[in-house]
Every structure is written in structure tokens, then in C-alpha cells.
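Notes follow the structure.
Shown here: the complex without one of its protein chains, the others still in place.
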Amino acid sequence: MKFSIVIYAAPYSSESAATALRFARSLIEQGHELYRLFFFGDGVHNASKLTVVAQDEINLQQQWSELIEQHDIDSVICVSSALRRGVLDQTEADRHELGSASAYESSEVAGLGQLIDATLHSDRVVNFG
Amino acid sequence: MKFSIVIYAAPYSSESAATALRFARSLIEQGHELYRLFFFGDGVHNASKLTVVAQDEINLQQQWSELIEQHDIDSVICVSSALRRGVLDQTEADRHELGSASAYESSEVAGLGQLIDATLHSDRVVNFG
Amino acid sequence: MTENANTAKPAKSRITFISRSAPYGNNRANLCLDMALASAVFEQDVNYVFLDDGVYQLLKGQDAAAIQSKTLGNALETLALYGIENVYADQQSLKKRGINRAELLPGMQLIDSDAVAKLIESADTVFNL
Amino acid sequence: MTENANTAKPAKSRITFISRSAPYGNNRANLCLDMALASAVFEQDVNYVFLDDGVYQLLKGQDAAAIQSKTLGNALETLALYGIENVYADQQSLKKRGINRAELLPGMQLIDSDAVAKLIESADTVFNL
Amino acid sequence: MSCLHTVNRSPDSKLLESCLRVINADDAILFIEDGVYHCASKISLQAIVETVKVYGLREDMLARATLSTALDRVEPVDTSRFVELCSEHDKVVSWF
Partner (left out) sequence: MSCLHTVNRSPDSKLLESCLRVINADDAILFIEDGVYHCASKISLQAIVETVKVYGLREDMLARATLSTALDRVEPVDTSRFVELCSEHDKVVSWF
């Protein structure tokens, strides 16, 4: 079955991002297809690669990125949410002269059209916020 | 009268950061002293300098930074909140090889001791979250 | 990414948006609006329901200039221009908050809980925030 | 910044923390704990009150390994080691949630609303989240 | 067309109440995150129509020490079963 997952919550300040990550892992393990991850609103912070966590703590952003790369998942950060939160790919960072990218390259910065497309091509859309 | 302000909320996803900014401006205009700004939890996102906003929208982070510089305000981002959210000064960015700083230089990255100090030296501590 | 739109799956899905949050205090109302507008732009079949505190978004006479925001009520008045015709306010939510029909923006259809349940049941995807 | 600590102001203030949030779902319980521990380290006079959903933090037998978090209950058991002796749980909040004294971590003093009101009234600063 | 509703806030919020107002009799509810505090609440569970199946996310119940106090009406499920429940129902509505 094809799933898409929408994440509205930032890591650390809400449990929802962690729940979504476990859910994503589990559906892949069960042989389902993850059609798309869509990070929206504060959810875009899950794609930040600037995070530094204590050694005994989970780096949720890194875990997302590893999962995405390992399974070649189509992962999208909503562009309007991302820009105003400073989660930038190299193109945006260059355009606005803001140094190096702050977003993991494993996710693509794109528009809400990718969310609508996900509703069209997924059997289930599951929201976490 | 000496005020300190504690901000727990990220900009955009909550109105509280904007309320705090208006409050800070107003107390300075009235001749009160702003002893310290303390950004805590998701509040540290207010110090991100990577933000890109549309032309007809407010850049809250930039407005904070301008207010802080203009009035030489002692502004602190809580270090443990900031690191795990990728809001880094140049020292931390260098230490973890994460490129350029993502935090405005107008705020200092420091510990909760600065919050306790603020409670000792302020007549009023006002929280926004 | 546009290739996704060219597969065999249906080009249209029925999406019900449930907007349950008051405006301005947080950004959920805006996120919901952004998703609904995108759905309309991509010509999906959209139902837009205001439930619980979400009905506060529909009050006439909002003016968010004093809090440096865009007035959400103005944006909601343009829904029809984007082809979103099915806009509903839950009667019970209005009644509980003492809001009369005369206080509402024009173009809202008042419905009861059963009708909301049907809009959920008949949807392919539900976004609820 | 250390110079601040050497001015004429009192070196001790009475701080009341009101922790009103359930653990894990969001990070408010942790933020409150971090602030209280810092206050204790800097030798302030600390009162720690669990109110509303905050009393859920006090349930014995928590185990957050399955959600990859640190078990908050364990941290709360060490409060006394940090010199935080005045730890209170609001009786009405417990009763409303059907929680018996036997289910609570040791060392909690049960108090009523009037006592909470007094802990607010007698404090120099109140942190409430 | 049956629907799985997830609810992630405690009984102190009005979230479950909102969900119950628009739920259908053959739907199911899964309590996750702070929602699992409903699993030990008679008042919450009694408000749910009997035909609606009630689940609680085991990981969240373990974390919050509510697995042992959960009432019989509630079936604890782990995340992999959560995924299965999503496929078994026609759609998922998240209340958060």
C-alpha cells in the first residue's frame, strides 16, 4: 500500500515528529511504499542539518535523513514554511547570500503542489502534528 | 523599573514572540530598563539569521536583532535549546564544523544561569509563550 | 517531480479541510488555508469546514494591522475566487461561542455535526488542524 | 556577564515553578525541570508545584525507552539531591485524573489550591508552563 | 467507508470531544502521545459509542505508565499494528 506522511511539528518541542519517524520506519519494514514525506509549518525543522545534540540524546533530524537516504524516499520541505524558518538548501542560501545550506540534501525544497500530488497518488495520507 | 523578558515561542507558529517584541519596544519607549532578553526552548528560533520572508511580511528575527543592537540590550539564547535546534553562533558552528553561524551576533549563547541572574536583578520577569 | 502527475492515478481527489483553530494565536489557520488554496489551484474537489475555535476565523471586521499580521478574514473572503465554493461553518461551534450569523463573513453555509461527519466520510483525504 | 552577580542586589530570590504539562507529548515539562534545576544550582529558594496535567509527570513506573526519550519520572526522583525539597502536587488535579497517592513518586507533598495560591503570592518570580 | 481517528491530547483538552461529535459508528479511535491518558479514563471511554473500537499506542502507554491502568475497552497496539490499522481502514483522520 502507498502511504504519504505529513509532519507539522518541530522535533524536541513535540513528540509528534518522533512518532512519525517510528511510523515511517515501520511501514517500510512491512513492505509498504512511502510515496512521500512532506514537512510543513514547524515540521520543516526536522530537515535542519545544523542540529547538535548531547551524546545520550537522539538526533531526530539525522535519523530522518538517514532513513530518507537509505530507502531513497521522496522527501519534501515546504518552501514557504522553510524560508521563513531559515531551513535553506544551497540554492536558496546562495540566492540570499546566507552562507551554506542549513537543510539536509536528502530533502527537496518544493511547493504545496507536492502535497496535493501526494494525496492523488497515495492510498493513505497520515498527518502528525 | 528593570524588566527581563523570557520568550518560549518560535516566531510565525505562535503570536507570542510578536507580542513579546511589542512589549519590549514599549517598555523601552517608556524609559524602563530591559535588563535581559532570554530566549528559551523554541524561542531560540527568534535569533535565527537565516530567515527569508516575503516582502510584505514581517521579519521578526531581524526586528529583534535591530531592537537589541539599537538599545544595546543584553540578549541571551539558551545554549542547550539552541544547539539542538541548530541556532549556532560562530564558535559553535566552528566547533562542530557546521559552516557559518546561524544566530544573529546581537544575541549571546549562554546557559540558564543567565536566566536565574535575571530573576535576581530584575524588578519584573515577564514570560511569553 | 511533474512526472508524478502523469501516471495512471486519478487527477482529482476529494479533500476535506477541517480548520479548528482561532486565527493569529498560532499559524494553524494559515496552514490550513494555504493547503486548501493549493488544492484549489491544482483543481481538486475541496470542502472547507470551520469547526470549534476555527469559527472565530469567520468573524467580520477583523483588522490585524495592530499585531503586524495579515488579516485572515480578508483572505477567507476570496475563497470563491479560487474556486472554493463549499465553505461550511459548524452551527454548534458558533452557538457555543455566542456568534450570530450576522457577525459572519458572507458565503458561509451553516451545517450540523452530522453533515461534518458526512464530509469526512465522503472525502478521500482529510486535513484537520 | 559574571559581573552581574556581583552587584548590590540580593543573591537569593524565591522562585515558584508551576509545571502544568504532561510529560513527553511536548517539552514543557523538561523546560520547567531545567529551569528549576538551574535555580537550585545557583542556590535560589525553589518551590516546585505540579498542577493540572503536570501531575501526570509524577506517575511511578514510567519507561520512555520505547519512544526514545529519557524517562522524566527518574529525573524528578532526584530533585532532592539537587536541594529541591519543596515539591508539591495539587490534590484537585490528582483527584480529577483518578490518581491515588500510591501511584505517585515518593517525596511529593499534596496541597490544595489555596496553598498553590500562597506559593504564587509569596514568590518573587513565577515560572508557569 | 470506515475511518481511523488518531487523538494525541489529554482529557484536559476538548480534542476527543470534537472527534466524537463527527465520528461514524463503524470508525475506530487510536490514542497516541498524550492521548493515551484517555485509556485510563472511564469518562472518556464511556463517551465513545460502543461500536467504535478503541486502541492505545503501546509505546506511549509504556512511557507514561498507563499500560497497567488502561481499561479493558482499550486494545494496546504497537506502531507496526498502527500501520496495519491505517491500511485496514479507508482513511486516517488525525486529531492534534
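Going by the order they are written in, the chains are A, B, C, D and E; count residues from 1 in each one.
The definition used in the following text is that a contact is a pair of C-beta atoms (placed from the backbone, for glycine too) under 8 Å apart; a residue touches a chain by one contact, two chains touch by 3 or more.
Predicted, not measured: the structure shown is a model, and the values here were computed from it.
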| item | value |
| --- | --- |
| Missing chain: touched chains present in the view | B, C, D, E |
| Sole residue of B:Ser16, B:Thr51 or B:Ser80 that reaches the chain not shown, by the stated touch rule | B:Ser16 |
| For chain B, residues in touch with the removed chain | 1, 3, 8, 15-16, 19, 22-23, 26-27, 29-30, 32, 123-129 |
| Touching residues on chain E - with respect to the absent chain | 12-14 |
| Touching residues on chain C - with respect to the absent chain | 22-26, 52-53, 56, 59-67, 69, 71, 73, 97-98, 103 |
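The rule we apply is simple: only the chains that are shown with their structure count from here on.
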| item | value |
| --- | --- |
| Any chain in contact with chain A as well as chain C | B, E |
| Best-connected chain pair, where connection means C-beta pairs in contact | A-B |
| Chain occupying the most central position, where position means C-alpha average | A |
| Length of the line joining the C-alpha centres of chain A and chain D, rounded to whole Å | 34 |
| Per-residue multi-chain contacts in chain D, two or more chains | 24-27, 67, 69 |
| Of all residues in chain B, the ones touching two or more other chains | 12-13, 41, 57 |
| Chain pairs that touch, as defined at the top of this document | A-B, A-C, A-D, A-E, B-C, B-D, C-E, D-E |
